[in-house]
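What follows is a single structure, and I will ask about it in a moment.
A single protein chain has been omitted; all remaining protein chains appear in their positions.
So, chain A:
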Amino acid sequence: MFDFLQGYDVLGAFWTTIQLTVWSAIGSLVWGTVLAAMRVSPVPVMRGFGTGYVNVVRNIPLTVIIVFTSLGLFQTLGVSLGADTFDVINFRLAVLGLIAYTSAFVCEALRSGINTVPLGQVEAARALGLSFIQVLTLVVLPQAFRSVVGPLANVLIALTKNTTVAAAIGVPEAALLMREMIENEAQLILISAVFAAGFIVLTLPTGLFLGRVGKKVAVKR
């Protein structure tokens, strides 16, 4: 019944999906944190940039962003991100696009966490003589992260599924292979089911695990 799988590297395609997810997750966590820091910083220019970035980027369809990294950044501006084969270039461009997009959502999740930290603790930290960066990294962000593990898990699950958009610029991940198989084989429903199951296998444990982590690290007040 699963003969149609023969000759296709389904696991390899999902491995690419995982790699896209992991690199993008790390990148968007870092960039999203920087954006959140900008949005709460005392410097108006930074606040303006952070706000502007989030409001522009999160309202652009991901497909447009991913296609732009290929057509705009690579083919027009020649940005190849240090790679020389098309496969690697496209992979890196897709990661860049996914980071640019997902970080806006990470930023907003994190900012809602920052808002849960009582202002009094920030004042106490400032009164001790800590700098803005120290207040942020020692007092505010550790508590903010703990309170938004759940929302960040949502962002991660969405990111995992969003990696399928990388198919638009030819990154050989799961969705690209699925399209190819649907064209070649007469097993439309089964093929879809296999790939759907594959994504659930990736995202379901993520959600359950992070849900538990979130409960465990929650700050008692």
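Basically, a residue touches a chain if its C-beta (ideal position, glycine included) is under 8 Å from a C-beta of that chain, and two chains touch if they have at least 3 such contacts; residues count from 1.
The rule we apply is simple: contacts and distances are computed from a predicted model.
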Listed names "Succinate dehydrogenase flavoprotein subunit", "Cell elongation-specific peptidoglycan biosynthesis regulator RodA", "Isoquinoline 1-oxidoreductase, alpha subunit" or "ABC-type polar-amino-acid transporter", with the criterion being the UniProt name of the chain not displayed: "ABC-type polar-amino-acid transporter"
Sole contact to the chain not displayed, among A:R146, A:K161 or A:R179: A:R146
Touching the absent chain when the full complex is considered, from A:V67, A:L130 or A:A158: A:L130
Touching residue (missing chain; options A:G7, A:P44, A:G82 or A:G120): A:G120
Touch residues of chain A, complete complex, unshown partner: 42, 118, 120-121, 123-131, 134, 138-139, 142-143, 146, 219-221
